[in-house]
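Only a single protein chain was left out; the remaining protein chains are all shown in position.
Should a chain be cited, it is by its letter among A, B, C, D, E, F and G, assigned in written order, with residues numbered from 1 in that chain.
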Amino acid sequence: MSDPRWTVYLAGEIHSDWRQRIAAGVEAADLPLRLTGPVTDHAASDDCGVMALGPEAQAFWKDHKGAKVNAIRTRTLIRRADVVVARFGEKYRQWNAAFDAGYAVAIGKPLITLHPEALDHALKEVDGAAQATAREPEQVVEVLKYVLTP
Amino acid sequence: MSDPRWTVYLAGEIHSDWRQRIAAGVEAADLPLRLTGPVTDHAASDDCGVMALGPEAQAFWKDHKGAKVNAIRTRTLIRRADVVVARFGEKYRQWNAAFDAGYAVAIGKPLITLHPEALDHALKEVDGAAQATAREPEQVVEVLKYVLTP
Amino acid sequence: MSDPRWTVYLAGEIHSDWRQRIAAGVEAADLPLRLTGPVTDHAASDDCGVMALGPEAQAFWKDHKGAKVNAIRTRTLIRRADVVVARFGEKYRQWNAAFDAGYAVAIGKPLITLHPEALDHALKEVDGAAQATAREPEQVVEVLKYVLTP
Amino acid sequence: MSDPRWTVYLAGEIHSDWRQRIAAGVEAADLPLRLTGPVTDHAASDDCGVMALGPEAQAFWKDHKGAKVNAIRTRTLIRRADVVVARFGEKYRQWNAAFDAGYAVAIGKPLITLHPEALDHALKEVDGAAQATAREPEQVVEVLKYVLTP
Amino acid sequence: MSDPRWTVYLAGEIHSDWRQRIAAGVEAADLPLRLTGPVTDHAASDDCGVMALGPEAQAFWKDHKGAKVNAIRTRTLIRRADVVVARFGEKYRQWNAAFDAGYAVAIGKPLITLHPEALDHALKEVDGAAQATAREPEQVVEVLKYVLTP
Amino acid sequence: MSDPRWTVYLAGEIHSDWRQRIAAGVEAADLPLRLTGPVTDHAASDDCGVMALGPEAQAFWKDHKGAKVNAIRTRTLIRRADVVVARFGEKYRQWNAAFDAGYAVAIGKPLITLHPEALDHALKEVDGAAQATAREPEQVVEVLKYVLTP
Amino acid sequence: MSDPRWTVYLAGEIHSDWRQRIAAGVEAADLPLRLTGPVTDHAASDDCGVMALGPEAQAFWKDHKGAKVNAIRTRTLIRRADVVVARFGEKYRQWNAAFDAGYAVAIGKPLITLHPEALDHALKEVDGAAQATAREPEQVVEVLKYVLTP
Partner (left out) sequence: MSDPRWTVYLAGEIHSDWRQRIAAGVEAADLPLRLTGPVTDHAASDDCGVMALGPEAQAFWKDHKGAKVNAIRTRTLIRRADVVVARFGEKYRQWNAAFDAGYAVAIGKPLITLHPEALDHALKEVDGAAQATAREPEQVVEVLKYVLTP
């Protein structure tokens, strides 16, 4: 109850270094928070279902098994988080990041979106449900630093 | 309480005729349900914020005002729905459809996804949270027809 | 809000006439309630997933698709119900009836179990969570008649 | 809030060594989680009501008292769990495992089912609500190891 | 959703005419509300469990069966109510009225207590959780008339 | 469930004609919604506690009794509303309007604020939690008209 | 999350040594739980409102202030508890114990009642909502010992 540390879940893009940049900023500022997120090893994430539970002949069911195993982690960590950050990049569709954002907002978690201006119009509904929209990971750190002012 | 009709919210893509095809099937089968969804007039949807509440100099805030007005409708109707259908097409990013899907799942609404096979891998997390994945609007009607068997 | 009718969901066994006997009793007593339940056509229930959404090569995934489509109906109707009755017979394992009972209790629905005395020990946890345990469908009608005393 | 350890509740069958095999795997992998479950001493579990609260003349009420005392433990631990595993074996009906599974799903806990292929059809509704279906306890450990990837 | 009528649940004492007096006042003022409450036929209420479900040798279990059947009605109607009135008289302990009041407050129902001044000290915790404390049934009607001002 | 009408609760200022202007706009556009709100007769609202339940010697308790009776109405209607509009004017402190706004947001109701630009800075936290900020009642009608597009 | 200790709230009677007897049993068995409860100093409890917040001329408001201050403690501790024990004795009406029991049950806390057989009929509704009914404090300890079996 009275643990003053926060948990911040980092959802979305796994092909750039945005998580590392946030982690570096958090460490530099010595913020009392713990960062969580999905498994970011792309191959491990894609194969986790069949690796743990046996092979599938069809791509759909292989994906299905994997997605459901990943959801054990992601939804548990989102439910445990105080803040959810959702990162969208130019290259991928990242529907899972938007799904996580919708899930987080529905259960009352404050959402911070992180994306370039070029995606503003396409992400307007997600931004509209967010408490803040950042362009750079360092801005996310600034927000966290402020909201954790002692 | 004992109103036997259901409400089905149709989220996502607004540039194809999938809603009409579901509506036609529902009508043909005389299913006891009401279809709801977002405003599908693209221009009206984009401009609703500034039309109702005054102009904005910056695109970001114009979008923001519009997105938040649209959310009054979409989230209210999702909360009132018994089933949510989320449609994803090849052309657009439709992050709002994925956001709505996450929102719906988080508040316990059964989700049906509707998309071509080509999007299976990209949508695996959303499909993993769904009760059914359909390829054609007529399959959604079949599911609804079955679950509403008298 | 002030609709005085109740909805009663009848879960479990689909191979005997217990639902008909309850329906007959409800009609005879002209009780202000609506009875709901799963699709009781066994073949239709088993095949609903592949019939609506396409065939599956593997029995597990055929069952999976069907079970998830059925859950759209069953969980929606359980959530809408005022009372849930769960019937267990001697012949089948009816794990779905016990699952429905656990689901119903967790969301605060009063549960009535219906089963022969021979199953008492095996069902003690389910009975322990129930508001009433009946041996015959007519006893369920008696309970409903009493709780709906004008 | 930011305690990184998870709690995993192991529901169901108490006549085989599946809990020990999961515990051994968790220990071998040094996973940051705590395992919980029902009292697995069969006699103690059956008699707990009358042992603590006085004898009963009738089997039904003896069972009833015992089941309700056991539920103090099981439902509290399920509510505290991050993940629920439900094990079904060939020999017993284990309606309580299915009840626990339904209860867990209704309050948003990710469910992992564990059972032989022979029970697939009978358990399809429970599997349909689960995030993963395993055949062996070691597969459950693999899933937990993956979802707890640091 | 937009049904303007309210439902008011009348809990507690069944040995005086307070419910009739409230009903008369509601009718006289033509208030748009429906009154609900427990079964007030004392003998029927005491015996409902054994009448519907078979006799019990022990008074405790006879009472238990009856209380649980009554709770199907009372808790369902409390959950459906917009306002709960709890009446306490001098003669009986009416722990069930206090239990209902606690239940109602916990799920967010506005509570009105109704009792003579002599019970003020003994009922201070219940009154402390209430929105109003009335001395006479007619005062309850006055409160309802006011809150339902068109 | 499938009643297409909405309910809109109008909170705040009772000394200007803003409710009438919204009602006129709703009627002119024939919108499928019902408007609700607090009792707007100032004297009746101030005195309702002592009128219904007996006089109080101290102003604090007179106010207390009145405020709690009013809350039976206001919180019930806010919980039943689909949208809450909170109006702030220049003259009064209207802490109750801000309280209602916070209450509404916490239980997931979309909020529309209505106030002159001069109050923007003082109301920034309330506006920050709102889906729309209007300057004139007619703009609220425009928003409602849009979100209720057939 | 994974703190294995439980919290048990002891509600009701403050004029006998039942809390001490439970505490002694818990200590003797070295059970991993923390006992909480209301302030049991009768005079302090009656006067807490006026002592902290200033005198009141009328007994009703003195009680009211005290009851609401006490509720800050009691409801917070009940919400934090894993199990609630409610003790009823022969001498007092203890409506607050019944209120606490109803509150606890409504928010899903397992309830253990503790009272002599003579009160069985009067307490049947409260017992009907409980997981166990004990006659002696030592029986409550036995139940806790069992449910906390390592």
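As a convention for this text, a residue touches a chain if its C-beta (ideal position, glycine included) is under 8 Å from a C-beta of that chain, and two chains touch if they have at least 3 such contacts.
Because the structure is a prediction, the values reported are computed rather than measured.
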{"item": "Touching the absent chain when the full complex is considered, from A:35, A:83 or A:126", "value": "A:83"}
{"item": "Option touching the unshown chain, where F:13, F:56, F:82 or F:127 are the choices", "value": "F:127"}
{"item": "Residue numbers in chain B that touch the chain omitted from display", "value": "57-58, 61"}
{"item": "Touch residues of chain G, complete complex, unshown partner", "value": "3, 5-7, 33-34, 39, 41, 44, 48-49, 51-54, 65, 68-73, 75-76, 79-80, 82"}
{"item": "Sites on chain F contacted by the missing partner chain, in the whole complex", "value": "59-60, 63-64, 66-68, 70-71, 74, 88, 92-107, 117, 120-129, 133"}
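In this text, only the chains that are shown with their structure count from here on.
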{"item": "Averaged-CA centre spacing for the pair chain F and chain A, given as whole angstrom", "value": "37"}
{"item": "Where chain E and chain F are represented by their mean Cα positions, the distance between them in whole Å", "value": "30"}
{"item": "Multi-chain contact sites of chain D, meaning residues that touch two or more partners", "value": "3, 6, 68, 70-71, 82, 133"}
